[in-house]
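Here the complex is missing a single protein chain, while all its other protein chains stay put.
Chain lettering (A and B) follows the sequence in which the chains are written, and residue indices restart at 1 in each chain.
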Amino acid sequence: MMRSKVLSLVARADSNRMMSTATKFTTVEVNDKTGIATLTMNRPPVNGLNLELLQDLKSSIDEIEGNKSRGLILTSSSSTIFSAGLDILEMYKPNKDRIRAFWTQLQDTWLALYGSSVPTAAAINGHSPAGGCLLATSCEYRVMVPNFTIGLNETQLGIVAPQWFMASFLSVLPQRDAERALNQGRMFTTEEALKVGLIDETANNKEEAIEKCVAFIGTFAKVNPLARSLTKQQFRAADLQQLQNGRKEDLEKFLFFVNQPAVQKGLGIYLEGLKKKAKKQ
Amino acid sequence: MMRSKVLSLVARADSNRMMSTATKFTTVEVNDKTGIATLTMNRPPVNGLNLELLQDLKSSIDEIEGNKSRGLILTSSSSTIFSAGLDILEMYKPNKDRIRAFWTQLQDTWLALYGSSVPTAAAINGHSPAGGCLLATSCEYRVMVPNFTIGLNETQLGIVAPQWFMASFLSVLPQRDAERALNQGRMFTTEEALKVGLIDETANNKEEAIEKCVAFIGTFAKVNPLARSLTKQQFRAADLQQLQNGRKEDLEKFLFFVNQPAVQKGLGIYLEGLKKKAKKQ
Partner (left out) sequence: MMRSKVLSLVARADSNRMMSTATKFTTVEVNDKTGIATLTMNRPPVNGLNLELLQDLKSSIDEIEGNKSRGLILTSSSSTIFSAGLDILEMYKPNKDRIRAFWTQLQDTWLALYGSSVPTAAAINGHSPAGGCLLATSCEYRVMVPNFTIGLNETQLGIVAPQWFMASFLSVLPQRDAERALNQGRMFTTEEALKVGLIDETANNKEEAIEKCVAFIGTFAKVNPLARSLTKQQFRAADLQQLQNGRKEDLEKFLFFVNQPAVQKGLGIYLEGLKKKAKKQ
C-alpha cells in the first residue's frame, strides 16, 4: 500500500516519464495506481517482427527496467493478432547486412524479455504463432482471449525454431508435449493451450486479460524486488547463457539455413499465398 | 494427398524395395497407401535383444531412413511380448569380445532410433520390460494393448539402467515419476502407463494399435519433412550428444559392473528361474 502511493507521487512529479511513452511501433503506459507498465506492440496489420519492431520492443523493455515499474504486461494494439511472428520479408531474398542485424536484434530482444528483472505477463489478445508465441512464453504468465491460436508452427512453414525458442517453450510445457508440438508445428486453440499449460488463464477480452495480468503481478507485492529478480535470473541462467555463449553460432546457423534455395522457395510460395489472401479480402 | 499418390506410384515401380524386406530377426513392410514402414521384431520366443537382433534393428532403421518412408512403426511378431529387453545370455559369463560388440551395437541402435529423422511410433502389443521399454520410449508416440506391462525394471534384476535409458524415460515422464519408477524397477500396467504418460493411447489389439500409430504419423502430413527432422534432432541433441561424447566410458562402466561377481551370481539365479519356469510350461 505504502509502496504504490510513493510510486504514484513519483508519477505525478515526473508525469512524462511515468505516464506514456512511444516509439514508432510500441507504446509504454505506466498505471499510476498499480505502478505496472503496459507495453503495446503497434505495427499494423499483424505486428510482424521486423528489425524496427524488435528494436522498439527492446528499448521499451529497457525503459521499463529503468523506470522502477512493478511489472510489464505485453499486449497488442490489434484486435485479432498478438503478433504474427518474424516478418517473412526480413528473411525472403534478404539483404546481407540487414538480415544479420535483424537476427542479432531478435537475440537481444529475447535476452532482455526472458531475462527481465521485473515481473512479466502477456495479455494475448489475438493469434500468436511462431515469434508471437516466443514473446508470450518468454513472459512469466499468460492470459489469453478465446477463439485465437498460439504455438510454434515453424515446421509448417518449412523453418526450424532455434534452440532458445525451444527453451522458452520448455519452460512452460512438459517435455513430451513440447517436442510433439514443435515437430507438428501445432497451433493450440485458447482452450487447448489452457489445458496443456501453454497459457495460465483465459479472459473474455483484452481489458479482462490485462486485469488478470495485473492480479498476477500483484502476487509479488510482499516480495523483496531484488531477491525476486536475482531468483528469476538464477532460475533462467542456464537458458540465457546457452544463447549468450553461442550467439555467433546461432546467427551463422540461421543464415546458412535461411539461405538454402529450398527454404527461400518455400518462403516465396508462402508470401505469394499471403498476397492472394490479401487481395481477396 | 498428392504426396501419397506419388509415393504409391514409386512403390509400384520398385515394389521390391517398398513392399517388404527382411533380415533374420526383423521385417520391414511399407504400406503403399500411407508410405509408412512397419518394423517388426521377430526373434521368438521373447524378442530378447541379443547382438544379432540389435544389428538387424539398426539395419532396418537405416533402410527406413533411406527409403523415403513417411514414418516408422515398431512392433513385435509375438502376441504376448513386445520385447523382453536385453538378452541375459549376452551378459552372463560373457565372451570378452562379443559383450563389447553387443553393448556397442546397443548404443548404435539406440542412437539410430532415438535420433531417427522420420516420425516414429511404437505399437506395443505385449510386455515391454527394460530394453523393450527403452525401444518404446525412444519412439515419439506409444500405443499399447491392454493386459501387458511396461517399465525399466533393471533394479529388480540387480542391474542399473544406464544414463541414456534414463534420458529416454525422462523424455516422456515427469522427473519425480521417472526417478521413483527407476529406483523401484516398477512395471506399469497398460492402464497405469497411460495415466502417468508413459504411453499415449491404448488399443484393443495390434491392428488397432498400428492404426493409431498411423494416425499419429498422419499429423505430420502438412509439415515440411526437412524442418521436422532438424527440429526433432535439435530437441534431442543434448541426449544424443551425451552418449556420443561418452560412448567409451559408458561401455567400460557397463563391463565393469556386469563382471562383478555379485551381478554374475544374480544373473545366474535369474536364468535358473527362467529355465524352471520354461520346464513347467
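Heads up, the rule we're going with is that a residue touches a chain if its C-beta (ideal position, glycine included) is under 8 Å from a C-beta of that chain, and two chains touch if they have at least 3 such contacts.
Just so it is clear, the structure is predicted and the values come from calculations on it, not from any experiment.
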From A:G48, A:P119, A:P162 or A:G266, residue that would touch the chain that is not displayed: A:P119
Options B:L51, B:V160 or B:A237, residue touching the unrepresented chain: B:V160
Residues of subunit B (touch criterion as defined above) contacting the omitted chain: 154-163, 166, 174-176, 178-180, 182-186, 257, 262, 266
Chain not shown, touching residues in subunit A: 119, 140-141, 170-172, 174, 197, 219-220, 222-224, 226-228, 230-232, 234-237
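Criterion: only the chains that are shown with their structure count from here on.
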Computed distance of Cα centres, subunit B from subunit A, in Å: 39
